[in-house]
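Once you've had a glance at the structure underneath, I'll fire off some questions.
In this view, the complex is presented without one of its protein chains, the others remaining in place.
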Amino acid sequence: MELIFERSVAGRKGFDFGKSDVPVHAKIPAKYARAVDAPLPEVSELDVVRHYTRLSQKNFSIDTHFYPLGSCTMKYNPKFTEALSRLSGFTDLHPLLAQLSGGEKWTQGALQILYELEQWMCEMTGFSHFTMQPLAGAHGELTGIMLMAAYHKSKGNSKKKYVIIPDSAHGTNPASAAVAGYETITIPSNKDGGMDLEALKAAVNEETAGLMMTVPSTYGVFEPNVGEISKIIHAVDGIMYYDGANLNAVLGRCRPGDIGFDVMHINTHKTFTTPHGGGGPGSGPVGVNEKLARFLPISRVVKRGDGVFALDYNYAESIGYISSFYGNFGLLVRAYAYMLMLGKEGLIDTASHAVLNANYIMKKLEPYYKICFDRICMHESVFSASKQAERGVHAIDIAKFLIDQQIHPPTVYFPISVPEAIMIEPTETESKQTMDHFIAKMIEADKLSQTDPAAFKEFPKTMPIARPDEVKAARDVKTSFFLAVSPTHAA
Amino acid sequence: MEIEENFLYTKEHEWVSIEDNIATMGISDYAQEALGDVTYVELPEEESEVEQFEQFVSVESVKAASDIYAPMGGKVIEVNRKLEDTPALINKDCYGKGWIAKIDVRDMDESTNLMSAEEYRNFLDSLAH
Partner (left out) sequence: MNPYITNTPQEVGQMLKDIGVENIDALFADIKPEHRPKSFDLPAGLSEYEVMRHVTGLSLKNNVHVIPFIGGGYYDHYIPTAVGALTSRGEFFTAYTPYQPECSQGTLQALFEYQSSMCALTGMEVSNASLYDGGTALYEAMMMAIRINGRNKVIVDGGVSPIYRKILKTYTHHLSFQFEETPVVHGQSSREEIYKLLDKDTAVVILQNPNFFGAIDDLTDIIQKAHSVGALVIVSVYPVSLGLLKTPAEMGADIVTGEGQSLGLPLNFGGPYLGFMCTSKKYIRKMPGRIVGETVDAKGNRCFVNTLQAREQHIRREKATSNICTNVSLCALQAAIFMAEVGKNGLRAMAQLNLDKAEYTKQVLSKIKGVEVKRSAPTFNEFTVHLPKDASQVVAAMMKKGFAAGFPLGRYYPGMERYLLVAVTEKRTREEIDRYAKALLEVLD
């Protein structure tokens, strides 16, 4: 399909701003003016509408396809949350209004949402305070680690150098720790999918700043020794960080703040169904207990004695601004509306059915794919396509087969310690019908791997494109219509 | 898994061939296969000084990025510029045309820290288990 630039015809206009109604025609002095207009497209509005509508039709999405990506929680995005996020009382609200003197008067609706979200999130997770500022999950992780660092600095714990992570950790964990100035130590998992406690004890000492983990782990298994682990870390005044990516599995059944964690982040685009958007924007609110509360970023939203919601910047030990304003408000409205609708029982049902659905799929696929952990899983299950790989059919081939079946593949090759990993998370919003269809297709893939393994190399064959040449993309780099980069070396 | 008999090896899968005090180095067949199709090589600056086992090169493929360490300490006197346009040389001929850099060796005794071809072969066997 052509690029929008290839559609351009010189002189075409898409949008007319109308005539100026002011009696001024100003000119930028030549030395400050651009020499040549930006070569943006020159197309009509109809061109734009057709082009992007047709592009959208090339995507798989939750609205169109089953999307069981492990670790991503691709649950249905309710339409009413979209409608609410588009109300002009939210979309037209300038963020600086709230920072004007007395500005809370004009932004009470927005501030109330931020305040109540904090209350809901605290009660759901067992923490005492939340900040909505982080703009993505990884951003939340970084914020949480900076809170950890601020804590250690305030206590004069100058030896703290290392953050401990399990081998099943998502790549953002060690990356976030490194950005915050820590080195990471990786602890292996045992054969049951839990952390190897002996290895942990050997690694923990005075230099341990803290530990980052998710419960259940990316293996889909609830860490049985979480109490032990937090004791070991707290004994050296380390901070326990909970990666909230898998919160969907434990809502209402377990709260990270109750089981020894000091700080966590939530991925609202996972658990609270703010839309994934094709890869963002996300939102990563961070919760803390009293140990870390005084370091939270500013501003914070408070409810004054007179019942008025307001921004408060008066926190002497705060780490400061971690983003420009109060968080991705447009997404937070959706999360808020979703929580209100679900309420206590609806939230508990979420985890119940997320775990039920994942176990159902696991049980049905067990005879065909190698299971990694022979036990009940939580909201996702991890398989290895090792049996199929022996026949020459790898996890990626099975993924491409599924695409031809109009199913978005599960996550493949993560966690990295499982060879030929296939991680399946159906979420609670999928029906038995949909799952049965998926199961049938996975069984079909296994059969085909026995009868005609070579066929997989052609898949997918029904999509607008076949398998792309990713090596060429990285060697002959072209990232703009206007310029080919090619392999070049840094100066 | 190919191994050049006359070269020396490191635990990080670099090979080195030393002649007249000049050490020519690259990565082994095991390494290039693990990386997959090499898409980019970040070469060091000529005339730069490097310590034995210090990271001085970076090799990227689609699925991985690998730090490459100097097998001997000294001054980098030449880098293989052909890798800029054809990084695939590392996959095609890792012990020959896919060489990465030449180092003017500071201390020949450092070669005792390296493995012979036989020792490297045993090392690779131990990794497989």
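By written order: A and B. Residues from 1 in each chain.
Here, a contact is a pair of C-beta atoms (placed from the backbone, for glycine too) under 8 Å apart; a residue touches a chain by one contact, two chains touch by 3 or more.
Since this is a predicted model, take the numbers as computed values, not measurements.
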Per the touch definition above, residue among A:252, A:419 or A:453 touching the missing chain: A:252
Identified contact with the non-displayed chain, of B:62, B:88 or B:124: B:62
Residue numbers in chain B that touch the chain omitted from display: 39-40, 42, 60-65, 67
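Everything below uses one rule, namely that only the chains that are shown with their structure count from here on.
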Whole-Å gap between the CA centroids of chain A and chain B: 38
Residue ranges of chain A in contact with chain B within the complex: 470-471, 473-475, 487-490
Interface residues, chain B side, partner chain A - complex: 36-37, 39-40, 42-43, 60-62, 84-85, 87-88
